[in-house]
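All protein chains but one are shown at their positions in the complex.
Order of writing sets the chain letters: A, B, C, D and E. Residues in each chain are counted from 1.
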Amino acid sequence: MRTHAAKRIEIIIEAPLLRRLTRLLDEAGAPGYTVLPVLAGSGVSGPWTRDGQVSAAGGMCTVIMVTTPEKAEALMQAAFEIVEPHIGIVSMTDCEVLRPELFDRSAGES
Amino acid sequence: MRTHAAKRIEIIIEAPLLRRLTRLLDEAGAPGYTVLPVLAGSGVSGPWTRDGQVSAAGGMCTVIMVTTPEKAEALMQAAFEIVEPHIGIVSMTDCEVLRPELFDRSAGES
Amino acid sequence: MRTHAAKRIEIIIEAPLLRRLTRLLDEAGAPGYTVLPVLAGSGVSGPWTRDGQVSAAGGMCTVIMVTTPEKAEALMQAAFEIVEPHIGIVSMTDCEVLRPELFDRSAGES
Amino acid sequence: MEFFALAGQNLLSPIVLSFVLGFAAALARSDLTIPEAVAKGLSIYLLFAIGIKGGVGVAESGLSPLVISSLVAGFVLSAAFPFLAFALLRVLSRLSVTDAAAVAGHYGSISIVTFVAMTSVLDGQGVPFEGHMVAVAAVMEAPAILSALFIASTRGAGRKISGELLHEVMLNSSIVLLVGSFIIGWVTGPAGLERIEAFVVSPFQGVLCLFLLDMGLLAGRGIRESRGTLSGGLVIFGCVMPLVGGAIGLGTGWLLGLSTGGIALLTTLCASASYIAVPAAMRVALPEANPSVYLTLSLGITFPFNLTAGLAIYFALARMIGG
Amino acid sequence: MEFFALAGQNLLSPIVLSFVLGFAAALARSDLTIPEAVAKGLSIYLLFAIGIKGGVGVAESGLSPLVISSLVAGFVLSAAFPFLAFALLRVLSRLSVTDAAAVAGHYGSISIVTFVAMTSVLDGQGVPFEGHMVAVAAVMEAPAILSALFIASTRGAGRKISGELLHEVMLNSSIVLLVGSFIIGWVTGPAGLERIEAFVVSPFQGVLCLFLLDMGLLAGRGIRESRGTLSGGLVIFGCVMPLVGGAIGLGTGWLLGLSTGGIALLTTLCASASYIAVPAAMRVALPEANPSVYLTLSLGITFPFNLTAGLAIYFALARMIGG
Partner (left out) sequence: MEFFALAGQNLLSPIVLSFVLGFAAALARSDLTIPEAVAKGLSIYLLFAIGIKGGVGVAESGLSPLVISSLVAGFVLSAAFPFLAFALLRVLSRLSVTDAAAVAGHYGSISIVTFVAMTSVLDGQGVPFEGHMVAVAAVMEAPAILSALFIASTRGAGRKISGELLHEVMLNSSIVLLVGSFIIGWVTGPAGLERIEAFVVSPFQGVLCLFLLDMGLLAGRGIRESRGTLSGGLVIFGCVMPLVGGAIGLGTGWLLGLSTGGIALLTTLCASASYIAVPAAMRVALPEANPSVYLTLSLGITFPFNLTAGLAIYFALARMIGG
């Protein structure tokens, strides 16, 4: 089975910023993304956990995006713009995928 | 500390298909896997979120599997069979692990 | 946009051990980490799912940590110490990050 | 005259207004959401409570041939409706065979919350109904799925129905919970109910409000995100099919000899479209079908139509015909 | 004398003791936690129930000019308080402009659970209050956020207020749920309430206990994890600002001509600090501000202060002044 080189971008971002991030990713031509819930974490600003929280303020979420190497740069840039003034971690990994055509399109068929 | 080369396979799949996928992975000799919940996402079929959902229909989940390079091919194949007619993203990443013996067995001691 | 080499460590560990793990990671100089919930899984000890569970006993969680290549070794070691007598999967992946300074510090400004 | 009073009364009930609140909030892009776990918890509560109450009803009234005939009728209607819906869809829309079959399956099956809303109308009007209608609701969940897959396969779409799928469809959580709690209610009877009345009866209407708030959020979100998915023809289908199905249910209920309340409930079951069990099955069995079409139609058009207008119509008709 | 009896009675109520239990458990590092989904579910219930009850109150008493004047007063107070709080913070602490502005926004806005706890004190004492105070609570949520951002921007901090942010702030889930259920209560009136009373009224106090247990856990955890975040000056601010705000609320309530219960509630609103809506907005709009400061202050100092001491003080004062 032939696999194709791709990039996996993972963005850990404050929950209240999620909408803004995904909008920017959509605009930057993201083929799609998946949001995972986050339970707890720790960093320079100390530890936190979602347990018992009602406010979106005290929490992060994780956005995973698999994309072509060509598009990755623009998407990292878009993520950076949102994350920069905030706390948040953006990392990119090389990966292989089976159906490259899935990642070579803009979301929403636009 | 010596590390060993391994593969990390990540499958984002529609929740109602999870059982079928894991059964196939078990049959293909998966050493184990871990299922993460998914909160929301977006792709060609548009955005979705689990918020307030009762039906399993409107949602995905993520399966993570760490395995030996040798087994990776067969497992990708198994994943592909399930995912192919459906929406779903399969990606594979090189990684290093500490205890390779953990990944060199079939599940259920079979 | 310049990116920098970093390591992404992923630890799948039994939920009741989480506190011990994060304490050790903090002591080993982890720059931060993020804990993701886990829904279900399978391995040599058989399948499990969080559905309907009240006890922390029947479940795992996933800790993600992005760090510098230099610190990665010590953190893998720390993770290993906790995970070793238990079930649990530790894997490390090469990745690229945008702001390396974020990972070059100890948690809690200590 | 009286019909409009009833329709107005229904529209201004806490239940419908809660739905409207959710719908409006979603359209206005508020961040109001009900957590998934809470929504599932509410749904489990409603199924459990309605099942128990239905079972206790049968324990009180005893088994009669009517129970059997109603169950058989429900089964047949659920299996037959998809063919009707499919034909109607081919006329009213340009959906592909697969999409049309998937949608048709939803309309053969039922929406339990629409059913529950009708029991609430009946309670409000002091109209009794047969407890076994809950069992009829459970029986009507699954057959339509098989009919829809049959329609698709006879036209070259869809995969063959595996034993695994059959198993999933017949033991899906709503059916198991409804039937199980129905049996519990039946076995324990009024004495058992008395001990849990403060849980399954008294707060029922209020819990239903919160659940409908959630349904409104989902429906509004569906409508907002699927601009362009639904053609005019489909929207018409989403309002006409309930009326057609409801009319058939009405007639059947009358032929069966159900009480006014029972007729209203059977009409409601026939008029309602599934949005929980059937979509999940379609994702598995008809992956080529577009989920936005069937989900938006069932949840965004037909459910609101039934809740705001349908219930009053069905009840008024049932009272006319049922005496 | 009577004041101390009341204060003691409040301290030993199940509600306050539940908070204390959570607080102690968190300080002692117990692993007791309430799942996020359950906490959100409880919060939705409380907002929905208090909204309905408020609306029914207005349906019963009718609209009066007092409603309008209370709403206007609430709006103005919420918008004005951040300036006062900011000035006080500059005196009492060494917070940066951004941090001080962020904190100030929290104290202009309100804590709905503190409000709910006061309604519980009033119910316990048999003191009625105006239903429309719920609407006043909703109106007071957002203006303070804008004032805080204004303060920050005039001093070179913060980003400009985008339309998106305004939209988020004004349609945040608490406001939508409070206002929506208030309207539902208003429209359906006592007749509607009767049908859902066993859900929104009877179990209310008990649900509030569980929610306060959760609040205690959060407050205790906040205090435990933020040793060193709060200077002595900030702790003083966290206890003095409620008193100052409360005094202004008290006077305003009296000028408006509210009943004793209404005065107590307005005082409570003015004395309380937000810990849900405002922190989320500040994360977006003032990312440079330190969340531990404003969260710990609002949730770890002011909320416990109001719950254990404030409520009794505000109620005693309201009774003195309101007759």
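Criterion: contacts are C-beta pairs under 8 Å (C-beta built on N, C-alpha and C of every residue); 3 or more make two chains touch, one makes a residue touch a chain.
Quantities reported herein were computed from a predicted structural model and do not represent experimental measurements.
Using the contact definition given at the top, list the shown chains touched by the missing chain.
Per the touch rule above, the missing chain touches C, D, E.
Can you work out which residue in D:V187, D:L255 or D:M320 touches the chain that's missing from view?
Answer from the full complex: D:V187 touches the omitted chain.
Which of E:I34, E:V169 or E:A277 sits in contact with the chain that's absent?
In the full complex, the listed residue that touches the missing chain is E:I34.
If I consider the whole complex, including the chain that's not displayed, which of D:V38, D:L122, D:L165 or D:I301 touches that chain?
D:V38
On subunit E, what residues meet the omitted chain?
12-14, 17-18, 21, 24-25, 28-38, 41, 124, 198, 202-207, 209-210, 213
For subunit C, which positions touch the chain that isn't shown here?
Contacting residues on subunit C, toward the hidden partner: 14, 16-17, 20, 45-47, 49-58, 85-87.
At which residues does subunit D meet the chain that is not included here?
Touching the missing chain: residues 35-38, 40-41, 44-45, 48, 52, 167-168, 171-173, 176-177, 180-181, 183-184, 187-188, 192, 195-196, 198-200, 202-203.
To be clear about the criterion, only the chains that are shown with their structure count from here on.
Tell me the fewest steps from subunit B to subunit E, where a step is a jump to a chain it touches.
The distance in steps between these two chains is 2.
Just send me the rotation angle from a CA overlay of subunit D on subunit E, rounded to the nearest 5 degrees.
Superposing subunit D on subunit E takes a rotation of 120 degrees, nearest 5.
For subunit C versus subunit D, what separation do you get between their C-alpha means, in angstrom?
Each chain's C-alpha centroid was found; their separation is 45 Å.
Round to the nearest whole Å and give the separation of the Cα centres of subunit D and subunit E.
Here the centre of subunit E sits 40 Å away from the centre of subunit D.
With centres defined as the mean C-alpha position, give me the subunit A-subunit C separation in Å.
It comes to 19 Å between the two C-alpha centres.
Counting only residues that touch at least 2 other chains, which ones in subunit D make the list?
31, 33-36
Find every residue in subunit B that makes contact with two or more other chains and list them.
In subunit B, the residues touching two or more other chains are 36-37, 46-47, 49, 93-94.
Taking the top-of-page definition of touch, could you list the pairs of chains it picks out?
The list of touching pairs comes to A-B, A-C, A-E, B-C, B-D, D-E.
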